[in-house]
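Mind having a look at this structure? Questions to follow.
Removed: one protein chain of the complex. Kept in place: all other protein chains.
Coming up: chain A.
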Amino acid sequence: MDRSALQRGALGVDLRPGRALWLVAPVVLAALPFVADALGDASITTLATRIVILCIAAASLNLALGYGGMVSFGHAAFLGVGGYTVGMLYSHFVAGAPFLGFVPGTDQMLLTLPAAMIASGLAAAAIGALSLRTGGVQFIMITLAFAQMLFFLFVSLKAYGGDDGMIVRRRNALPFLDTRNDTTFYFVCLVLAAAWLGLLSRIVGSRFGLVLGGIRQSERRMAALGVPIYRYKLAAFVISGMGTGLAGALLGNFSRFVSPDMMHWTQSGELMIMVILGGVGTLMGPVLGAAALIGLETVLAGWTEHWQVVMGPLLVLIVLYLPRGLGSLVSRKAGGRHG
């Protein structure tokens, strides 16, 4: 029997690790909260929720960083804008006074999530429009600078909690669903993450995605073929920012708390680590990266308060021995487009 037949297994199902993951993952993810309940450890569900939310952010950053070659060191800004959209709309809803005198507050998730995506999309358009006039190291530094500017802006905004941040007393509501239930909220995040990843995979496979990949390889070559480089990059950057804003809005709901720390450069760095850890320019890479980073953080923090001493070398080892990221463990094709 040859190897491929062996891999197919007794039921004729393709059992290669990559394929198997696609089959097993949805089942595991769907069963997770119930297993957690059975084990009597509800913290598993909240941990999984956090991972799922940050998957959205990491996958979004990957569109800019991995597919578009735009190394943004300021994506936490969009995470924060998304979170603050939820927080500010909630506080205006509670106070009954409209934001800027004409935007009424709300606690409805069907409104706050789109609003967060629009707000972070606008922020990405403004930051991207200026930053994309540069490239390389300057781009990294300018995106970092813009994110830090937003960080300090929100630190000084006393009306919205300043550096203490603001509490969202109740999670945003959804019709027919009780989002205050952690299991329900987990599934809401899971569905949104699946939808966003699906959309990203469509974008990457579209002509827009092909052109974006070409731009990453050579802007001049693409320009000589008639492609308006700047507009394509800006569009990708804005989509990337919107996804990160969605993650921020969910994160604000999840922890019922938003603070300038969401925009801190360490948060941008953490998102980048997720992408690099999982596999730059692959669809599932950031998902694995987010799961690995947050999972490791939690496990190591349970062992020792100096968990970063272990985490640092571990990351170095992973990057050294799996230069194409964790994704290359489960899929041979991981990084295939990045040669």
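The rule we apply is simple: a residue touches a chain if its C-beta (ideal position, glycine included) is under 8 Å from a C-beta of that chain, and two chains touch if they have at least 3 such contacts; residues count from 1.
In this text, contacts and distances are computed from a predicted model.
J.: Can you pick, from "hydrogenase (acceptor)", "ABC transporter ATP-binding protein", "PDR/VanB family oxidoreductase" or "Ring-1,2-phenylacetyl-CoA epoxidase subunit PaaC", the UniProt name of the chain not shown?
T.: "ABC transporter ATP-binding protein"
J.: For the chain not shown, which residue from A:111, A:125 or A:229 touches it across the whole complex?
T.: Checking each option in A:111, A:125 or A:229, the one touching the absent chain turns out to be A:229.
J.: Extract the touching residues of chain A with respect to the undisplayed chain.
T.: 207, 210-211, 213-214, 217-218, 220-229, 336-339
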